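I'd like to ask some things about the structure below.
Left out: one protein chain. Kept in place: all the others.
As written, the chains take the letters A and B, and residue 1 is the first residue of each chain.
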Amino acid sequence: MRHPSTLPITLGELARIQPLAGAETHLADPARKVEQVVLAETFERLRRCTPHVLVVLHDEAATGGWSLASALHLAWERNLSAVVVSRAVAGGSSVALAERLNMSLIVIDEDPIDLALQLAGQVSAPAAARALRQARLAELLAEQTGIRGVLGVLNRELQQVPVALVMGGVVIAGQSAALTERPQVRQIEVEVHAPGERSAARLVAAVPVPGPAAVDQVESLLRLARPSLQAAWALSRLDAATRAAHEQAAFGLLRRLAGEPTPSEPAEIEAPSWASELGWQVGEANRAVWLAPVRPSGEPAPEITFLVRASWQRGHTTWPLVAEGDGWISWHSAADPDDVSALRRALATFRESAVAHRLVIGVGRAHAGVGGLMRSVAEARLAAHVAREDGPGAVQWFDQVGANAALAWLPTTEIAQVADLCLEDLMAARDRAALVQTVLAVLDAGGSLSQASQQLGVHRNTVLARLARARQFGLTFEEPGQRLALHVLCYALASLWSDATPDADGH
Amino acid sequence: MPAQGAVAHIGVTLRPHRAYAAVVTGTTVDPVEPVAPARADLEGVIAAAAGVALRAPGGAGAVTVDLAPLLNDTLVRPEAEVPPVAVVRIVPRAATDPALGRSPAELVERRIARRWTVAGGHDLLGNELCPLDRAGLAALCEELGETGIRHVAVVAAGSQARPAHEREVADAILAAVPGARISVASDYGGQGLVAREATVVLDCALTALTERLLDRCERTLARLPGNLELRVARGDGGYSTPSRIRVTPVVAFGATEALELCGAAHLAGLDDCRVLLPRGGKLLAGEVRHGLAVVRPDEPAGIGTELVVPMAVLSPEPEDSSGHLRPAQPPHILACVGATISQPAAWLDEVAFIESADQLDHVRRDAEERATAMVMANGAAPGTTHVAEISTVALPYSPSGTVRVRVRVAGLPDTSLGRR
Partner (left out) sequence: MTQAGYVGASSSITVDDVPALYEGAKFYSPAVGDANKSSINSWLAGLLDRNGPVPLLKVEGVPPETPCVSVCVLGSGSAMADLPPAGDEFELAVRQIERLQRVSFGAVYPLAAATISALVAVVTAAQLKVPLLDADGMGRAFALIHHTAMHLSGVSPTPLAAVGPTGESVLVEVPAGPRADRMLRANVDTVGGWAALAAYPTTAGVLRRAALPGTVSRIANVGRLLLDRTDPDLLVTRLGAITGCRRLARGRIAELEHLSRPSDVTIPAHPSSLVVDEIGGLGRQLRIELRSEIVAVFADGALIAGAPDLMCLLDVSRGALATLDSLEPGDVIDVLVTPADAVWYSPRGIEMVGMGSHGIPLAHPRRR
């Protein structure tokens, strides 16, 4: 059994429950604790207030704008928590003064005496008041049908405590500030098991210590959110699965459309109306994005698609995400083909998730119309293959790849098998990797030894010695008739070995 | 429909010895020189200005005329021909001291050929203080008929709150002297019997001259192509239609200062500023707030009494005038520019009685609505009016709840007027 907190209630907490929940609040510091409620009928009573008192003005002390101004000043002098006053007395200038003095002001419509009594009860029994708050929060949470909605409620309710829903190191919803480790901030985690999920998600809250909300309260509020979150999750998974199927089918249709009638003039095909119903735009300048795992392993699991979609579509809810083959296709449509700022921003935001899911990203060029889109998709896919060289999180733009994309398609494993047969001695040599790397560098540098040595970071004489040894094993790249074949062979071996460095020696 | 491009507006200021005009098209100001030096009268200057304006890509807009310098000149020259004015004061008792029975301003008093006091009047909240002396009124009408005076100014104590006595007197006079031109103080509101009386006396005294000037302006415009709309600048820096000014000419009095202030601010591209204007060898300071000249009912320089029509009141140049605008353009150009940018305007200055915050709201809303109706009568397009200033202050030493309400409303020109 957990013990309810008996810490003094804070202004922020009080303002979230009745009677103050319906009041007009101007809180200078929601974290201010309230230790006592005083109903002040005179200025004399105000002068006797001790710090951390919430004062409700009444009678002589609430006779007009001047009295409120004077009360605010006294409250500031006495370090009180807040001043509560009837609407009849508070004007715009009073709010301005409260802000100037950094004093919390609460404007009420109720009778000040009744209100003071209720507040006094809440302040003297903070546990009861908090229970009331939890009940209210539970109601709010129950009304939410989406994950974002649940996180929104939590973040609103906990004001200075950021909350995020995290899965596999990626923020799915809420404020990512919850994950930032800072001094004087304690992170609270609550696991959320979604039905049918392999891995659990976590609700993470960063609680400032000392702060407005006690750690155990935050934890109980997070637990309170769990059922709503699980329900929302299930619902959105269902939605997501349906949507994914929809999008896959729709994209297939688009592709057929682009392929069938006049492939020579693809720009003339108009995007069908159902595309825009899905929120898709196919316009003047369509730039496709291919999201692919660094190491493809067949069609990705639906939950991965779900997670990728969640992070890819953060802030770009209308951008498509279509699972295809071993990756996902998305695209951005703009009027100006050179306008890539939105895309760049999206890629930057996605980077963290890409690393977490071990994805690489390829970006196609901008082309017009449905046919153009398909062309850009193909380019993006090529670019993604090139991006694999740089590991998880890498982004490659087709504009910068060009013909090099071809290299990404080389069947390196098969070529390496060729090497096993025709360069038997080389493959048996212990320093074969260094030799192949050196030959490749020299070929890449167009025969320049100094450039190659610079690139490899070894002395020029070392390069000369390795080339001599490589020649003994049959890497006679000076002969023009063999140069291309050897260049390709070296490229294949180098990329194969660099991909699988750990067991290269244990071959 | 106007062609594409900025419309050219014409501002005219009528000075005693010649008229000046400027054509303002968007941000460019073209001072207009008459075709020949001999044609520096209002006809020549307006015709020359229209010639420039009609060539503007957007066509010519309105012609706004500042009559004030000519009106003022006529008042300050004792020998100027001004029709004699009769004054009827409606107060409970006639003054026992000569100074209290006349206007403190010589300039006003010398236009008054005859005075009558008729017993009657109300207090500031409209309570009758004394029944109207009908026998006295009848005698007055008879005597007035014999004098041959045709311009009559009528002022009653408390008529801002209850104009009944003023109206009854005006009706009786009109019946006895058909064709009499009567100005009643309740048309202007404001505070102070002496100021209200001086206002209606000037109103009477300026009627004939204003009529002649407006006739000349309208004839000139009628001869020009392009259906140019005529507007008349007001003391508060706004404008009214010529037909309104013919009925209330004193409203056009003192317009020049407000126009110069607004013109200077406009040329400097400022909405809020203080401006130094040359006056009689010295510099005097005035203020523009939110694009409108700061005006108040006060004693205009050289008049010798307060008036209830608000005008820009200039104060001596402060010792530290570093933050003040010192316009490079001559005053008449500033006045012409100010005239071209002036808006239809109206104001109210009244006393009301409130007992609660709700009543205060009601009183303010009511005043706003009436001022809005007035500004539309002065040429504002419906839906464009806004309350530029509103203030309600408690009247010191008056019964609790007595407030003075002042409202100033401005609007945007109703351009359909020009095509009528």
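Operating definition for what follows: a contact is a pair of C-beta atoms (placed from the backbone, for glycine too) under 8 Å apart; a residue touches a chain by one contact, two chains touch by 3 or more.
Here the structure is a predicted model, which means the values were calculated and not measured.
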Touch with the omitted chain, as defined above, among B:47, B:71 or B:157: B:157
Contact residue for the chain not shown (choose from A:22, A:51, A:64 or A:474): A:64
Among B:40, B:67, B:154 or B:195, residue touching the chain not depicted: B:195
Chain B residues touching the omitted chain (full complex): 91-100, 103-105, 121, 123-124, 129-130, 157-158, 160, 190-196, 274, 285, 287, 289, 294, 296-299, 304-306, 313, 315-316, 318-320, 351, 354, 356-357, 360, 389, 391-404, 406
Residue ranges of chain A at the interface with the undisplayed chain: 42-43, 60, 63-67, 69-74, 76, 91-93, 96-97, 100-101
